[in-house]
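Shown here: the complex without one of its protein chains, the others still in place.
Letters are used for the chains, namely A, B and C, taken in the order the chains are written, and counting of residues starts over at 1 for each.
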Amino acid sequence: MPHQFQERHALEELVSMNAAAAADHLAVVARQAIVVVLAAEGQEASVAALLTADEEISVRFSAPGEWLVVTGLQTPELLQQSLAALLRETAHCVDQSHGRVLLRLSGANSRAILAKGIGIDLHPSAFVIGSSANVLCGHISINLALVDKNSFEIVVMRSFAESLLHDLCEMGRAFDLSVFFAP
Amino acid sequence: MTAYRLSAGGLVDRATSLNFTFDGQSMKGLAGDTLASALLANDQMLVGRSFKYHRPRGIVTAGASEPNALMTIGSGARTDPNTKATVAELYAGLEARSQNSWPSLKYDVGALNGLLSPFLSAGFYYKTFMWPAAFWEKVYEPIIRKAAGLGRAVLERDPEAYEKCWAHCDLLVVGSGPAGLMAALTAGRAGLRVILVDEGFRHGGSLLSETTPIDGEPAAAFVDKALSELATLPNVTLMARTTVFGWYDDNVFGALERVQKHLAVPSSKLPAERVWRIAAKRALLATGAEERPLVFGGNDRPGVMMAGALSTYANRYGVAAGKLVALFTNGSAGYRTAADLAAHGIDIAAIIDSRADSTEVAPFGTRVIRGGSIVDTKGRSRLSGITVERSGFEERIDCDAMGMSGGFSPVIHLACQRGAKPVWSETLKAFVAPDVGAGLRLAGSAAGLYALAACLKDGADKARTIASDLGLLTSAAHLPAVGEETTASFTALWYVPGARSKAFVDFQNDVHAKDLGLALREGFGHVEHAKRYTTNGMATDQGKLSNVNAVGILAGMQGVSPAELGTTTFRPFYTPVPFGALAGTSRDEHAAPKRVSPLHGWAARNKAVFIESGLWYRSSWFPRAGEKTWRESVDREVLNVRENVGLCDVSTLGKIEVFGPDAAEFLNRLYCNPFLKLPVGKARYGLMLREDGMVYDDGTTSRLSDEHFLVTTTTALAGGVMSHMEYCAQVLWPELKVRFCSVSDQWAQMAIAGPKSRLVVQALVEDDVSNAAFPFLAAKAVTLKGGLKGRLFRISFSGELAYELAVPAGYGEAVADKVMDVGRMHGICAYGLEALNVLRIEKGHVTHAELDGRVTPDDAGFGRMLSSQKADFIGKRLSTRFGLTAADRMQMVGLKPVEKDKDIRAGAHLLREGAKPSTLNDQGYVSSACYSPVLGQFIALGFLKSGRERYGEKVVVWDRLRGEETLAEICNPVFVDPANTKLNS
Amino acid sequence: MRYSAFSIVRNALSGNVNWKPAWRQPDPKPFYDVIIVGGGGHGLATAYYLAKEFGVRNIAVLEKGYLGSGNVGRNTTIVRSNYMLPGNEPFYEFSMKLWEGLEQDLNYNAMLSQRGIINLYHNDGQRDAYIRRGNAMWMEGVPAELLDRAALKKLLPYLNFDHARFPIMGGLLQKRGGTARHDAVAWGFGRAADRHGVDLIQNCEVTGIRRENGLVTGVETSRGFIGCAKLGLAAAGNTSRVGQMADLKLPIESHVLQAFVTEGLKPAIDHVITYGAGHFYISQSDKGGLVFGAEIDGYNSYAQRGNLATVEHVMEEGVTMIPGLSRVRVLRSWGGVMDMSMDGSPIISRTPIDNLYLNAGWCYGGFKATPASGWCFAHLIAKNETHPAARFLRLDRFERGFPIDEHGAGPQPNLH
Partner (left out) sequence: MASLIPCPHCGVRPKEEFAIRGDASLVRPDPESSDETWNDYVHIRANPRGRYREHWQHVAGCRRWLVVERDTFTHEVFSVTDGSVRAWEIGR
């Protein structure tokens, strides 16, 4: 007897599905494929080159020779397979689509909100579009990326997602930050 | 208008009247007032009682150095004790109360201490209260404690919120007086990212009470123009109500912003206060200078104030602190105040100038007593007169307030918080900041410049230097034109001789000049000894007014220069900072992040009782209807696992994937037992040691392919093990080709344990899980019916036939629900940590209760796991030390009470039968204990000297803390299925 | 001059001008039987007991700054004997017993206040560990009590019972634990040592240790060479620097520990309380300031100052334990340099050099140990024989494999 299993997002029930987005808005982005790519020794540059050439994926820096690859265009299985095909033995690809939660913070005050938890300089001249980094937000490690002028993406470990959501809401309280699942 | 409010002038809003209360009495102030200026306007000079002698005290300053005017502001849980009225911004409805007096401020019983003052000299308490010995805690100390202290903390939950925030800039300017403002303008125009902070509620610093015109306009107008320009610059941030309290390494500054402390009704969206961490490439201290009091007889009488404060109250707040004011000065500043007050129509009783030869010009018609000194003061709740002495003649002069000016000390606090010692300047007769490097400079009065024009220029110049340091060229700043100024000067005067009554150095801690003399006499002449012995400078103002005078007096008495004596150490915080602001949002339930298992919802639906486990919340047990105690639930869960099958959430265990051609070699060096030959598709229990040979962590490690392993760790050490592995790989063995990735959050993992577990698992997965196809320690990727991919491990913590099934976290709940579903016909139950603990104790398995960091593999019964084949592994060498192999080490044993109905609990110690309890006779302890429903009695694991040789012997389980003693039999720690038949079935 | 209520009255009536110095300011003599390096609590106590209990007559204490300028004047003043391991508990209990008669012995009020110390626990495992500790205390004859949540609520109603991230379940109480006035301990020992003829030499920095034929013959100092028959090191955070002068290999790292005091408050907290879900500890001084601290900053440091991240962390723990602290203002923070040993326990020991003795490795715990440290070190120096209470505190315990690791953290000092 085959079983059908319903996938459950870590923030289901905590975040509503739709509401009016305020000027500053936090979107919980579900159904993202997220894979950690670990370059084999000596292959760091070639892996980086192959990854950045792929337009279907977004590549976030984690560490030397280590990236988070994010896409909403493929399933985790497909992403995993396509990366494996692309990188072959030059890298190890580890699916983290269930182990990570993606949030998108946008709005004119996004930097002011993040400054309440993040110690790096987020000034547009210091953290430019396309930048990404693993940073501490309050007490929680996240990967932060600037994807557009005032739009940041945050990747957080699933078990910490609820706590981070709470923290971000606190940080955004003065700006009436709205939160819901991205459609 | 009240009696002491001037009819015109000042930066207060005369149209906005604010009601407030002081000690229950209703008063009115104006918007723009501080609590202190409003109190003065209401003729409330007496504001508090001193610490030791309970002497009546009045407002002394108009700023952060205030020693006396400490109030309790607010009510209920919003009570703030020890608030300086001189910096508290007035708001409508503010409730202030005086402190340290009973029954009332005016009639304080504690003032009797004043009569006893000869007996309460510095350090008196070190010399007495020693007899009888037991009396200190019971009699003396409570009295002293009750009399001491200042305000009362309510210790209730604070209803207000706080937060923290980071800021980054090229230049942080601290203080927005003339130097700071010009610096911010200059740097801002040059394009630097500038933050200009000021502790006041209005930018401008001393300019707000300055009477010299700038560019032909009042100074306040210059401030307004400068601020409007700064507001238009996107690269400049203005922060008022913000005190920079600390300078830390790497030019990081801590600052406290009082976001809503000035509001009667704070917004729930904003914090009350906010702590900033400001990372500044450069910083400029434009913190001004502090006027010094004069140490003369009766100088603590309410109404004796700093001369500059009198000016500020008149010029900025439109308040006359008195109607007939005397001034006592050793320099030009006293004359300046006299001019300020006279300009407001306040009568000047006299200027007493300590210098016989001064040529300063007093306002027309003012009496000047050159070469005079004040030797005493009169008045109860307010000054009524002073006794002036000159050339042996004394004279009483009536006045209701007086200003004292003893010269100036640059405010260098922040610059000297990181170890740099203040340097004595003979020219300035003050301690100044040494060169502390390019990161931080001082400007204006903080750098010893006391003229307005010089301060404006210095601010601009220093900002240009900083801009050029950072590679920006700036043109010369336009400097505003400043009206005519007199040159500020003074002649140091540390102590005014001839005092008729106590001459105070530290007002708040009631340290007077004679206390310093006594300290010196008793050998406490070192400036730090004197401070500690007399408590001078240790009050809430940290000696802002008193320290330099104390140094001057001590140096004078020893016949040395203040340079030789030095000064005490400046340390954070510049002014006190609330706990709550520094804690920010991390408090209560949010003190630490919480981690949620992917099976949390499943457990909740099954009515789990949750327990904190590190950062995680884990299911502890699953009560069912009718069960009255946790034990009933746990016993049921245990028996059900032993008889049928149970499901337990083990997702919180650390899971680390290890890749690379050297993965096996790496693990072989990491663990004390061998891993090179672990076959693909198999798991192995591994023991990780510290380099000192003690057990660090344990877990199973599976080989998923030749160069791909999955390491599991305990929940508690998941992070630690990962870091340790990274250390080993990156630092110890960089030659090994190996990479790691934590997948702890990717997988939901459930233990399915019990004799019927195979039936349940087989109903779920496509793969054959029979004993033949999937024997004990098998570890493989499997496909669940319906196609979901998972991982299955035949491992067991309970000792039963058991599997651990891992599925992608998002599917965890659905799969767990399905397991329960298909398991229902086999009697499945959910079981939690408590049952798991019983199951593992019954089986003699260890956790961190046993592996507590002091235990060797052999202690825990794993001696045989230590590979002698391997050339090296972490911990190998030091595990052979004598002490780690000694025969009388404590070894893990099982314990069973001799009388079956007796209880054993963890934490008890072990004694030989008949032995007297003593550290020497201590034989060991109980590490874990539980009621075993299988055996129908309590059982325990413990560590006992040479324990493994002593099976069958009886030992006393000694729990003095709970008043229990139980005789127990020492046994093998495996209580259930020692032959592992169930495990392998 | 003996201190008494009578002496206070008599001196008060004569204007307090007849008080005598607490100690002499002697110039160093060319030779001493025993030199102690370090005029902090331990060094002064050692000198005092050497003179008083062991009859040594010709003693000097060399202090590079002023007496009591190190950790004895920077700590959070906690006194307790609630240890778990047999290497520690008898030693600290010996110290506690000395504390209990110290003021009369020294004729100096050090304000020992046995108000009780309570270690909070937050989960079953921690409770069991505290029970193990409490029973270890009882084994040594030291009374301890286990308080459950209800008892704790009654005693300390202001704790965070309702909204704690890590709920407070109970606590281990040692009623005899408490506080003492730290400076007074240094001054009391100093004054008493001086009265027994010990030369307390301030502003005298040791710059070298002279050795001949494998024995110490004296020390080079900023005030010249001073000879000695025996040399004892009690240099706390500077132990490694002094030890290096004699080529000692030491299992010690120097770390900075911050401490804090709030503005003065009327009596609010009547016990010493330690937080179990962190390192926070707090008590209230007789002057009214709440005195508290928590963990070390974590990196090796000889600077007596810490960083803001640690400050914030300490406050988070404090407010989480006692929500009502939120509006209390913190007045001052400072740092002390801790001689952190590799197992978190101290060393009172002989060294490879026969007439050189070591007193070090006090980590967080030096203040409470002051009297016993002095006594046992004096015993060792005078008799060349280990005092029974300190018999496990040997320097060679690391290589021999007998660590005394109360936290089970292993040989990494910043984890203890």
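Keep this in mind: contacts are C-beta pairs under 8 Å (C-beta built on N, C-alpha and C of every residue); 3 or more make two chains touch, one makes a residue touch a chain.
Just so we're clear, the structure is a prediction, and the values are computed from it rather than from any experiment.
Colleague: Please identify which of the visible chains the hidden chain touches across the whole complex.
Modeller: A, B, C
Colleague: Determine which one of B:357, B:484 or B:735 touches the chain that has been left out.
Modeller: The missing chain is touched by B:735.
Colleague: Of the residues listed, B:97, B:876 or B:960, which one is in contact with the missing chain?
Modeller: B:876
Colleague: In the whole complex, what residues of chain B lie against the chain that is missing from view?
Modeller: Residues 248-252, 277, 279, 419, 691-692, 719, 722-723, 726-727, 730-735, 871-872, 876-878 of chain B touch the chain that is not shown.
Colleague: Residues on chain A that touch the omitted chain in the whole complex?
Modeller: These residues of chain A touch the chain that is not shown: 62-64, 66, 119-121, 133-136, 141.
Colleague: By the contact definition given up top, give the residues of chain C that touch the hidden chain.
Modeller: Chain C touches the missing chain through residues 238, 240-241, 249-254, 297-303, 306-309, 313, 342, 398-399, 411-414.
Heads up, the rule we're going with is that only the chains that are shown with their structure count from here on.
Colleague: Which chain lies the greatest distance away from chain B when centres are computed from Cα atoms alone?
Modeller: Looking at centroid distances, A is the chain farthest away.
Colleague: So the centre of each chain is just the mean of its C-alpha atoms; given that, what is the distance between chain A and chain B in Å?
Modeller: Averaging C-alpha atoms per chain gives centres 32 Å apart.
Colleague: Could you state the distance in Å from the CA-based centre of chain B to that of chain C?
Modeller: 22
Colleague: Residues of chain B touching 2+ other chains?
Modeller: Residue numbers touching two or more other chains: 164, 277, 586, 590, 592, 594.
Colleague: Could you pull out which chain B residues touch chain C in their complex?
Modeller: 51, 78-82, 118-119, 121, 124-131, 133, 136-137, 141-142, 144-146, 148-158, 160, 162, 164, 246, 248-249, 252, 254, 275, 277, 417-419, 514, 518, 521-524, 526, 528-529, 532-533, 535, 539-540, 542, 569, 571-573, 576-580, 582-584, 586-592, 594, 611-613, 690-694, 696, 848-849, 852-854, 878, 881-886, 905-909, 917-922, 925-928, 958-962
Colleague: In the complex of these two chains, what residues of chain B are touching chain A?
Modeller: 163-168, 193, 269-270, 277, 279, 585-586, 590, 592-598, 601, 616, 657, 659-660, 708, 737, 739, 741, 743-747, 764, 784-788, 807-815, 818
Colleague: So in the complex, the part of chain C that touches chain B is made up of which residues?
Modeller: So the residues of chain C touching chain B come out as 3-5, 7-9, 11-13, 15-17, 19-23, 25, 66-69, 73, 86, 89-90, 100-101, 103-104, 107-115, 122-123, 125, 127-136, 138-141, 144-146, 158, 160, 163-167, 178, 181, 183-184, 187-188, 202, 262-268, 277, 284, 286-288, 303-305, 307-308, 311-312, 315-320, 322-334, 397, 399-403, 405, 407-411.
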